[in-house]
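Missing here is one protein chain; the remaining ones are kept as they sit in the complex.
Note that the chains are named A, B and C in the order they appear, and that numbering of residues resets to 1 at the start of each chain.
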Amino acid sequence: MAIHRFQPNVYYTALGSYEPVLRITNGDTVVTTTVDNAGRDASDQQVTPGGNPQTGPFYVEGAEPGDTLAVRFDKLWPNRHIGRTSTIIASNVVDPYYVAEMPKEHITAEWEFDLEKGTATLVKPDETKLRRLTLPLAPMLGCFGVAPPRGQIISAGTSSTHGGNMDYKGFVAGVTVYFPVFVPGALLFMGDGHAVQGDGEIVGTGIEISFDVQFTVKLLKGKKINWPRAENEEYILTVGNARPLDQALQHATTEMIRWLQEDFGLDARATHILLGQCVEYEVGNVFDPAYTMVCKLKKQLLPT
Amino acid sequence: MAIHRFQPNVYYTALGSYEPVLRITNGDTVVTTTVDNAGRDASDQQVTPGGNPQTGPFYVEGAEPGDTLAVRFDKLWPNRHIGRTSTIIASNVVDPYYVAEMPKEHITAEWEFDLEKGTATLVKPDETKLRRLTLPLAPMLGCFGVAPPRGQIISAGTSSTHGGNMDYKGFVAGVTVYFPVFVPGALLFMGDGHAVQGDGEIVGTGIEISFDVQFTVKLLKGKKINWPRAENEEYILTVGNARPLDQALQHATTEMIRWLQEDFGLDARATHILLGQCVEYEVGNVFDPAYTMVCKLKKQLLPT
Amino acid sequence: MAIHRFQPNVYYTALGSYEPVLRITNGDTVVTTTVDNAGRDASDQQVTPGGNPQTGPFYVEGAEPGDTLAVRFDKLWPNRHIGRTSTIIASNVVDPYYVAEMPKEHITAEWEFDLEKGTATLVKPDETKLRRLTLPLAPMLGCFGVAPPRGQIISAGTSSTHGGNMDYKGFVAGVTVYFPVFVPGALLFMGDGHAVQGDGEIVGTGIEISFDVQFTVKLLKGKKINWPRAENEEYILTVGNARPLDQALQHATTEMIRWLQEDFGLDARATHILLGQCVEYEVGNVFDPAYTMVCKLKKQLLPT
Partner (left out) sequence: MAIHRFQPNVYYTALGSYEPVLRITNGDTVVTTTVDNAGRDASDQQVTPGGNPQTGPFYVEGAEPGDTLAVRFDKLWPNRHIGRTSTIIASNVVDPYYVAEMPKEHITAEWEFDLEKGTATLVKPDETKLRRLTLPLAPMLGCFGVAPPRGQIISAGTSSTHGGNMDYKGFVAGVTVYFPVFVPGALLFMGDGHAVQGDGEIVGTGIEISFDVQFTVKLLKGKKINWPRAENEEYILTVGNARPLDQALQHATTEMIRWLQEDFGLDARATHILLGQCVEYEVGNVFDPAYTMVCKLKKQLLPT
């Protein structure tokens, strides 16, 4: 259960079977950093081309297709004081006829962080009616996952069963995320930190920021899952990535049904009754080629 | 600002320009009841055919097309001790291939309420691993709205710009809902109470129950909106009803953009920046012919 | 088997249980007219408000819920020499980002017909590179159907199981269309003639025109169908109306499977093998609230 301090010097804008940057073992912890979506690091210098450049891949010894990799985020925190957002809601998020009425000029908004107080303040533009809008930091990782199946290399701009660019604001420190393992070593990637993000990532960005990251992996040998799963103190949750949102919701719901029946000993009828009155959904992204829907259930409702 | 006590003796399973059951005035309050989705009343007797039978329509004096009708729910509370739910997740909510693996036999679950404690307890079946699962009551109205435009009469099983069967669990006591007025008198309908409901109403029912209802109307003359809006203490919210969920989300988001720009004095750029990092979405129903997506913003974020 | 000559003097812009304009009997033929989408008649005068005004409803004696009504179009032909089209592709038919790049000013194009030669010629604007584009007439009915179920009255701008605004260019003279009967008398409506139409009705109009119409009804007692069906000399076809197009296709395909199994004696396996390699699809409209997909099979492939 080693602790690895890893300073990345190569970044990938797609997830696939690239040469691992570090080999780690079940139970190990990694302390590392991620650059922002545009490739800028802790000193706000561009060190790699943009496009959600990923730190990794980390090779987990012993991971084989058919296993599950658990990744616990111990720490996700901005490592600089400035973040940026786009400022036009995506054309696919509004009524088609309304697109013509929207702002056309792409400008970048800037936000300054008070990392002590845990706040982000809009500093540019600061002359709108929002003035210096201040929001509480809620740091989350936008894009992370494992190498996909079938030898594929998939852009860090989209997502699927292997994770990827899910942009779900619930992926914060303290959450454990479970991925299906498709290739030997699993090959874990991560990047695209957001200091704050609205549901849906509807402007195409959160407050984009470089991160200090600490995570710990666990390998669940022989445990097979179909879609990313996760848990935090209060909830278990499943993730579906697809378009339209309806299909993402179908994936997430089916995975939750399976989870309840396989791991919590509920029969089908009990599962359906329970989810029917207690399921919760959250929207991950509705910006990327694949949308993300999260299906949640309170842990206190699980049979003991 | 009269208080009307109204005992319904006719119910409609569609929303349209039926003969009003009561004429009320801006500021009036109505104390009435609704039957459950299957037409059963406070004594659990079927008094009308099923299909979300609606109490109403209430004619609001002075309401004209182009106005907005505000409906505040002062009280929504079960008026009997038993509610029922379906027990099979809808086939459109899971992966298509998975439908063949689901329970096929439709049985009805029964729940008993402790209206003092505010709980619902599963009493039938009670032999599953859920045993006598007890949930807190969270009474909400599944289907309500006004007469639709163009002389239409639209089933209480679906929804559109006029409201209808939105099945959003946030429509609880204390919420004020705003509807576009399409016909003289607006013609307000309501029914389909749920004692509890999961997001999406994925089994096709909440815990279906007859309600004691008290509501108060306000007429906003000359105020034009396109989709239902609402507010509670913490949030303003907009509602989109359509399929796929993507389109419902487009409707709700566009309506929120309009609201912020028209009523809160935000210019387009400020609106987009604010929603980009602060918008929240909730899933209403994903069961009915039209799905429902809710777009929310915290009131504390609104410019003063 | 009477022939009725019927001159309409009232038109409805929704389909529902309005007072019948004429009562007809199984086997009867009706010779009548329809106005264009904007309510203009054979003399190009506006005689009723726009919105696909419908001729009818025609009450078919003996038709009861659970029956099927067959409508054969004996004649569909423009009864004036000028038709009109919109000239902007609908915003929902192009990539969302592209909407901002499209023409904004709505102008109306005019087409003149040579009813002898059977052609339509663009006469306004005639200075584009299309010049006086001439197309062969292919007259079809955009909106027709029966009264919907559940006491509903549904806009002639959309469609569902009862037919309505399907805007499918295959609905030409010589086709027999089958509708489920939902109310006594079936209540048949028709309107919205197009002299020419592209697939999808992507500008929101065909070449809009008033029609001379002759049709003959047949009543199939006790024959239950779920969605409109039709046949012409070469094909049998089924129609699904919904959004997204995927769902319209699901409706149409399911109805075709049922048809083959119920009426042509194919078992499930044979049905799936046959459709798998021989099914054809056509796009009706992708403009209206409900899209239309048509599922076709060549008659020569049917078992004898």
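The definition used in the following text is that contacts are C-beta pairs under 8 Å (C-beta built on N, C-alpha and C of every residue); 3 or more make two chains touch, one makes a residue touch a chain.
On a predicted model such as this, the values are computed, not experimentally measured, just so you know.
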*Can you pull out the displayed chains that the omitted chain is in contact with?*
A, B, C
*asked:* Using the document's definition of touch, tell me which of C:Val94, C:Leu115 or C:Leu220 contacts the absent chain.
replied: C:Val94
*Check the options C:Thr13, C:Thr68, C:Ser86 or C:Thr216 and report the residue that touches the missing chain.*
C:Ser86
*For subunit C, the residues touching the chain missing from this view*: 85-89, 92-96, 98, 102-103, 107, 109, 122, 125, 128-130, 133, 135, 196-200, 202-203, 205-207, 243-246, 249-251, 253-254, 257, 265-270, 272-283, 286, 291, 301, 303
_Contact set of subunit A toward the excluded chain (per top definition)_ = 12-14, 16, 51, 150-155, 157, 242-244, 247, 289
*Just the residue numbers, please: which parts of subunit B touch the chain that's not shown?*
90-92, 96-97, 99-100, 102, 104, 244
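FYI, only the chains that are shown with their structure count from here on.
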*Work out per-chain C-alpha centres and flag the one nearest the whole-protein C-alpha centre.*
B
*subunit B and subunit C: spacing of chain centres that average the CA atoms, whole Å*: 34
*Using CA atom averages as chain centres, what separation in Å is found between subunit A and subunit C?*
47
*Whole-Å distance, subunit A centre to subunit B centre, using C-alpha means?*
32
_Interface hub residues of subunit A, defined as touching at least two other chains_ = 92, 96, 102, 244
